[in-house]
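Note that one protein chain is taken out, while the other chains of the complex remain in position.
Right after this comes subunit A.
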Amino acid sequence: MGNRKYTAEALSPWMKEDAPDRDVVLSSRVRIARNLRHLPFPMMASASQASDAMDRLLMVNESGRLNGLGEVSSIRLSELSELEKQVLVEKHLISPALANQAQHAALMLGPGEDVSLMVNEEDHLRIQCLHAGFQLKETWDTASKIDDIFEEAVDYAFDEKYGFLTSCPTNVGTGIRASVMMHLPALVITGQINRILSAVTQVGLAVRGMYGEGSEATGNLFQVSNQITLGQSEAEIIDHLHAVARQIIEHEKAARAKLMGESRLKVEDRIKRSFGILSYAAVIDAKEASQRLSDLRLGVHLGLLPGVDEGTLNELLVSIQPGYLQQAYGEALSPEQRDMTRAQMISSRLATHA
C-alpha cells in the first residue's frame, strides 16, 4: 500500500499539461453513464449479477480493446485501503459513491489519469474523462470514443424513446454530465458572483462545490455543469455549456482587470498577507488553506507573486486534503495533527519559491 503511483502522487499527469484558459479553468470533465442490458442496475443487483457486470466490463480492457489509450490498469476497489480510496476521491479519479460501494466495484484507469472508468457505481459503467484547462469539446471527443469501444463489446441498455437508460432519471437520454471547474476569485471579491451564478442556473445549468454534492465550495472553485440530459443532443449540451462557460471566463478576466485598475494595492496586500500566513502559520485548517491558496493562485495570474508557480499551487490544492495528507505521512492523523502537518507541508513547499 502507498507505493502505487496513482495514490502516491498528488498531481495526475494530465494536470501538469499546459492548456487553454488555465488562469480561470482548472479542468474540463465529461462523464457518461451506461448500463448493461439484461442486468439490474447496481443498486438492485445481486452479488452474482454485480460480479457478472464487473467481469464483462473489465473484460473489455483485458481483451485489449482499450490499448489505444496506453496501458489501462484494472483495479478492484476491494484491493484498496480506505485511505487509498479517499486519495482517489480527492484526485477526482473516483466518485465518493464508488468509494462507498461495498462489493464488486472496480476502476479502469488510463496511464495519464485523464481517463477513469468506474464499474458498478450508481450505473454499471461511468466513463469519465478529464482534461486540463478549458477543453470541453476535446474531452467529449475522448469520452465518446471510449463509449464507442464499449458499445462494440457489450450490449447497452437503450430505449428507443428514452435513450440510454440510467438508474437516476436525471441522467437518462444521453447519460452525459459535462462540467467545467472554474476558479472565480475576482467575481467573488467584486461581489458579482451571485448574479452570475443565478444567471447560469436560469439557463438550465447547475453549479456545485469542488467535491460535488454535499460538500462546500472552498477556495472560490465552482463547477458548472449541464442538468438536462434528455431532449438535447450531446453536441447541443456541450455547445451550450461551452458558450456559458466562455462568458463566465470573460467576466472573471474582466473583474481581474478591474481589480488591478481600481484597487491594485488592496488586492496586492490581500494576496501577500495570504502568502505570509501560508508561509509562517503553525496550524491551518483545510478551509482556510484553500481560501489562502485561492488568493495565491489569483496573485500568480495577476503577476503579483513572482517566483510562485501554478504547478505548486495545483499540487498543494490536492495535498492539503485529509486523505492525501495522511497518506503522505503514512499514518492516521487527528484533526489537530492534520492542521499542523498541513501548515508544515505548505510552508515548506512555498519556502522553495520565496
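Note that in this section contacts are C-beta pairs under 8 Å (C-beta built on N, C-alpha and C of every residue); 3 or more make two chains touch, one makes a residue touch a chain; residues count from 1.
Assume contacts and distances are computed from a predicted model.
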item	value
Chain left out of the displayed complex - its UniProt protein name, from "Carbohydrate ABC transporter permease", "UvrB/UvrC motif-containing protein", "NAD(P)H-dependent oxidoreductase subunit E" or "(Fe-S)-binding protein"	"UvrB/UvrC motif-containing protein"
Residue in contact with the excluded chain [from A:Met43, A:Met59, A:Ala257 or A:Ala332]	A:Met43
Absent-chain contact - pick from A:Leu11, A:Leu230, A:Met260 or A:Ile277	A:Leu230
Residue of A:Val200, A:Ala245, A:Leu259 or A:Leu278 in touch with the missing chain, whole complex considered	A:Val200
From A:Glu151, A:Glu250 or A:Asp309, residue that would touch the chain that is not displayed	A:Glu151
Contact set of subunit A toward the excluded chain (per top definition)	35, 37-41, 43-44, 122, 144, 147, 151-152, 155-170, 172-174, 176, 193-194, 197-198, 200-204, 206-209, 213-218, 222-223, 227-234
